[in-house]
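Below is one structure, written out as C-alpha cells; the observations come after it.
With one protein chain held back, the other chains of the complex are shown just where they sit.
Per-chain numbering from 1; labels A, B and C assigned in written order.
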Amino acid sequence: MKALYAHAAHDLRLEPCEDAVPEPGHVAIRMRRGGICGSDLHYYHHGGFGTVRLREPMILGHEVAGEVSALGDGVTGLSVGDLVAVSPSRPCGGCGECLRGLPNQCLNMRFYGSAMPFPHIQGAFRETLVAHAAQCVKADGLSAAQAAMAEPLAVCLHAVRNAGEMLGRRVLVTGCGPIGVLTILAARRAGAAEIIATDIADAVLDFAKAAGADVVLNTRTAPDALKPYQQAKGSMDIHFECSGAESALAAGIAALRPRGVLVQLGLSGDMTLPMMQVTAKELMLRGSFRFHEEFAIAVDLMRKGLIDVTPLITHSYPLIEFETAFATASDRSKAMKVQLEFT
Amino acid sequence: MKALYAHAAHDLRLEPCEDAVPEPGHVAIRMRRGGICGSDLHYYHHGGFGTVRLREPMILGHEVAGEVSALGDGVTGLSVGDLVAVSPSRPCGGCGECLRGLPNQCLNMRFYGSAMPFPHIQGAFRETLVAHAAQCVKADGLSAAQAAMAEPLAVCLHAVRNAGEMLGRRVLVTGCGPIGVLTILAARRAGAAEIIATDIADAVLDFAKAAGADVVLNTRTAPDALKPYQQAKGSMDIHFECSGAESALAAGIAALRPRGVLVQLGLSGDMTLPMMQVTAKELMLRGSFRFHEEFAIAVDLMRKGLIDVTPLITHSYPLIEFETAFATASDRSKAMKVQLEFT
Amino acid sequence: MKALYAHAAHDLRLEPCEDAVPEPGHVAIRMRRGGICGSDLHYYHHGGFGTVRLREPMILGHEVAGEVSALGDGVTGLSVGDLVAVSPSRPCGGCGECLRGLPNQCLNMRFYGSAMPFPHIQGAFRETLVAHAAQCVKADGLSAAQAAMAEPLAVCLHAVRNAGEMLGRRVLVTGCGPIGVLTILAARRAGAAEIIATDIADAVLDFAKAAGADVVLNTRTAPDALKPYQQAKGSMDIHFECSGAESALAAGIAALRPRGVLVQLGLSGDMTLPMMQVTAKELMLRGSFRFHEEFAIAVDLMRKGLIDVTPLITHSYPLIEFETAFATASDRSKAMKVQLEFT
Partner (left out) sequence: MKALYAHAAHDLRLEPCEDAVPEPGHVAIRMRRGGICGSDLHYYHHGGFGTVRLREPMILGHEVAGEVSALGDGVTGLSVGDLVAVSPSRPCGGCGECLRGLPNQCLNMRFYGSAMPFPHIQGAFRETLVAHAAQCVKADGLSAAQAAMAEPLAVCLHAVRNAGEMLGRRVLVTGCGPIGVLTILAARRAGAAEIIATDIADAVLDFAKAAGADVVLNTRTAPDALKPYQQAKGSMDIHFECSGAESALAAGIAALRPRGVLVQLGLSGDMTLPMMQVTAKELMLRGSFRFHEEFAIAVDLMRKGLIDVTPLITHSYPLIEFETAFATASDRSKAMKVQLEFT
C-alpha cells in the first residue's frame, strides 16, 4: 500500500505504508478521491505554517472519500462497497472541551494530516485507510469526487453557523478560493439575501459568481470597489474573511454595519486591526475552526441536492501524478479544487 | 371607489369608500391583487376570534400589491407605475417596543384589517389605497399575484428567525395551510436539512410535498405516523406549529429532542400542554407574531428566485366575485391561497 | 450501615444497606447532612408523581454533603476528612446529549433517588455513600448544612442561566418554597434589578423578602396584586414559575412584556395556557431541569460569600427522627429547608 508523504518543503514522496486490519468498531476504506487543501499546500511549499512545522515524514490529506472494503467487529450500518465520506476529525470525547459540546476544540484532537502535535497525526492520502465507523458518512447518490468535498464544505457550514442569523442578511465574502466559494454556497443555503464577493483574481471570481454571489469585485483592479458598501457606518451584516489578508479584514471592518459579525476562517499570522472601528461599531469578530456535526450535514445537503459542489472540482489526477496535482492546485489562475484519484 | 367591508359574520359588502389624496410622504396605489388570509376568514365566518370582535364595518384585507398611481410630496425612490408590495404593518415608531427594536410588538400598531382597537383599523381590500411610501417595497420582476404573497411569506420568515439556527436542522411543520407551506419554503431557504410535515388533509399535504417537505404525514388517517420521531427523548430540532390544534402541539412536544424549539404561529385559544415534558426536556416554546424587516426580505428573496410562491396561488377571482372567493378559500380540499383581482 | 428507604406512600423505613468499598476513582463519604427535596416529599406522600412511581424500595435523597472517609485508587485532589458537597447527577458521558454538551439531558442519567428507570436509582440518604470523585466538590469553609444546599442552588443557577440576560432585568418569581427563594438569590446574584415574588402563604414570603425580593405579594389574600404589572402588554422581563400552579403560570404570562421569558422549574402535570398571549407577545417559555456545571458554581459562590443560603435551613433532625423531619418539611407554614443529620 502506498501513501503520499511530505518529508519537507518541496519534498513529497509516494512511499509504502503499512496495511492495517480494522479493529472492532473500525472499517477499512479503499480510497477513491482526496482533495488537496490549503494546509496541504502549506506543508508542500513551506514545510508548515507559523509555528507548526514538519519534524518527521507525514502523510498528507484530510478531504477524502472511498469505498468500505472490510468491516471490523461490531460495525453496524455500513457494508462493504458503500461509498463513504470520511471525517478527518477525531476528538477524544473525554476532555473538557468535548464534554461541553465543543469537540472541534478537543484538547487531544487527532486530525488527519496535521503536524501540530509530535509525533504528527498521519493523514489520509493512502490507498487504504482504516477509520472508526463513526467517522464514515454514507454518500450513496454522490460521486466519490463530490463526497470528498464534504470536509471543506463542513468547514464552511460551521463558519456560517458561527455567524449567527443568516436569513435575509447581506454578506461579504473576501477571498474566493475553495473555502470562500463553498462559504458562498453555504451562506446562500442558509438564506443570505445578498452576497458580495471579492478577490484579487478574476478567475476565481467567476466561480464565486457561478456559486451565486450577487456581486463580484476584483479589489486589485478596482481598489475602491467596496467604497459604496462602507458609507456612513457601513451596510453589510456579515463578513466571512477567507483570504487571510490584512487588507481584506480591514475592508470588511469598514463595510460592516454596527453590531455586524466578522468570521475569520483563513488561518493567518498576526494581523493589525483598526480596533477603534471594532469598538465604536461594536463589531463581533469570531474565529471559526474546523467543524463537527457539520460533516454529516454537508453530506446530507449534497445528497438532497441542496448544495452542489460539482462545479468547484476543476481537476483530478491519478495519485502517481501528485507533483502535477500539487502544482496545479497552487495556481489560482487555473484551479479551484484539485483532487487525487486513488483507484 | 369600492372597498370590501365586513359588517358581521357572513355579511360582506362591496361598498363605496372615500378616495384619498396622498399626503406628503405617501403614495396612492391602484390595487391589483389581495390574498385572503385566515384572519379575513375568521371575520367572515365568525365576526372575529377570541375577544377580538367586529363592532363596526371594517374593510378586510392585508396581503396586497398594486401599482403606484400618485405620489405625495417628498416621495423618492418610487415612480408612478411601479408595482409594489404594500406592508400592512404600521408601527408608531415612538413607543417603548418600537424603540427597543420590536416594531411588530408596537403598543400603538395600526395593522390593516384588524378589529383589535376600536375604531377598527381599516384594511386594504379597496380599489385604491393610500399608504406611506415606507410601506411600499418595489416588486419589479414579480407578478402582482406573487407580490401579494409578501405578507404571509414575511410572517413565516419571521417565525423561522424566531426559531434560531436552521442550517442542517430537522424540522417538523404541523398544519399545511398557506402559513404551514410558506414556513416549509422559508425553513428550507434557511437551510433546514429535513422537513417533516403533517396535516389532516391529503390535498394540502401535496402542496407541502411540492414545497420541499421530505416526508408528509396525514395524522388523521395514520394517527401514529409521528411515533418513530418520538422515540427516546425525541429527534426533531424544531417544530413550527401552524395548525392551532392542541393535538399537534402535543405531538410536537413529544417529537422534539431536549432543548428543541417550538414556534407557535397559528392563533389559538387556550391550549393544554404536557408541561412535564416541556420542563424535563427543557424545551423552548416561542410565539411568533407578524413581522417587520422580513417584509422587504420576502420581496427580495422572491425577486431573486430564492423562494417561489407561485404554486401556492391556486385561485383568483375578480373583486365582484368576493362571495365565491371567500367560499373557495374556506375549502381546504380545493384551495391553498385565494386572491382577489382588483383591476 | 443504615439508609432511609421509601417502600410506598407513607412507608419510610430506616433499614440496613450494604457497605461498599470505593473502586478506583471513587471515594467513600461519611454522610453529614441531607436536605429533603420536593421530590422526596412526593415519594413520601404519593409514592411518586405523574407516571413516575415506586415499584421497589428506593433510598431517598439527593441533596447531600459529608466527609471523605476513604479513597479509591487513583483519586487525586481529595483527602480523607475533606468536607464535600456530592452531586447526585451521574450522566453517562457517552450518549448524544452528553456529547453535545447537555449532560443534564443524558439519555442514561442515573440521578440519585429517582424512580424513573427500573430498577430505580438508589439515593444518598445513607450513613456512608460511595461516589465518583468527580461528583465531589470540596466545600471547606462551609458548614455541612450549607454544603448540602449546593444541589437545590444548582437547580436555580441553571434556571437563571436558561433565562438569558439577567443584569438590570425585572423578574417575577411565583412560588416561594426553597426553589423559589433560591431562585431569588440566584437571580439577584446574576444582576436582577427588581424582583417581585408571589406565593399563597405569608410565611414563605417572609423568606422571599429576606432573600432580597423587592416586593412580595400574597396572591391568595390579594388576588389582584399582580394587576399593576399586567397593564398594557405587561412589564416584567422574566418569570420563574416555581409553584407548578396553572394560575401562577397564567398570571406570569399576562405580566411579561413582549418577548419576555418564562422559565418553568416546578414539575407539574398538564397545564392549560393562554396561547393567544404567548403567540401575540412572542413570549419564550423554557423548561429548566436539573443542572450540570452549576453544581460546582453553587459551591464556589457560597464559599466566596456571594450567595448565602443559611437563613433557608430552618430545621434539622437526627436521621432517626425522619418521620418528624418529613412531617415538618411538608408544612409550609413552618419550614423552608429541612435537613437530616447523619452523624
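The rule is short, and it goes like this: a contact is a pair of C-beta atoms (placed from the backbone, for glycine too) under 8 Å apart; a residue touches a chain by one contact, two chains touch by 3 or more.
Since the model is a prediction, treat every value here as computed from it, not as a measurement.
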Of C:Ala144, C:Val160 or C:Leu267, the residue in touch with the unshown chain: C:Val160
Residue of A:Leu14, A:Leu41, A:Leu78 or A:Leu102 in touch with the missing chain, whole complex considered: A:Leu102
Options C:Pro117, C:Gly141, C:Gly191 or C:Pro311, residue touching the unrepresented chain: C:Gly191
Hidden partner chain, touching residue among B:Leu41, B:Leu102 or B:Ala201: B:Leu102
Among C:Glu67, C:Asp206, C:Glu293 or C:Glu341, the residue in touch with the chain that has been omitted: C:Glu293
For chain A, the residues touching the chain missing from this view: 50, 97, 102, 104-105, 107, 162, 232-233, 258-259, 264-289
For chain B, the residues touching the chain missing from this view: 93-94, 98-103, 293
Absent chain, residues of chain C that touch it: 157, 160-161, 165-168, 186, 188-191, 193-194, 214, 293-294, 297, 300-301, 304, 306
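Note that in this section only the chains that are shown with their structure count from here on.
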Relative orientation of copies chain A and chain B, as a Cα rotation angle in degrees, nearest 5: 180
Same vs different contact residues, chain A with chain C, by half of numbers used: same
For chain A paired with chain C, centre-to-centre distance based on mean C-alpha positions, whole Å: 45
Where chain B touches two or more other chains at once, by residue number: none
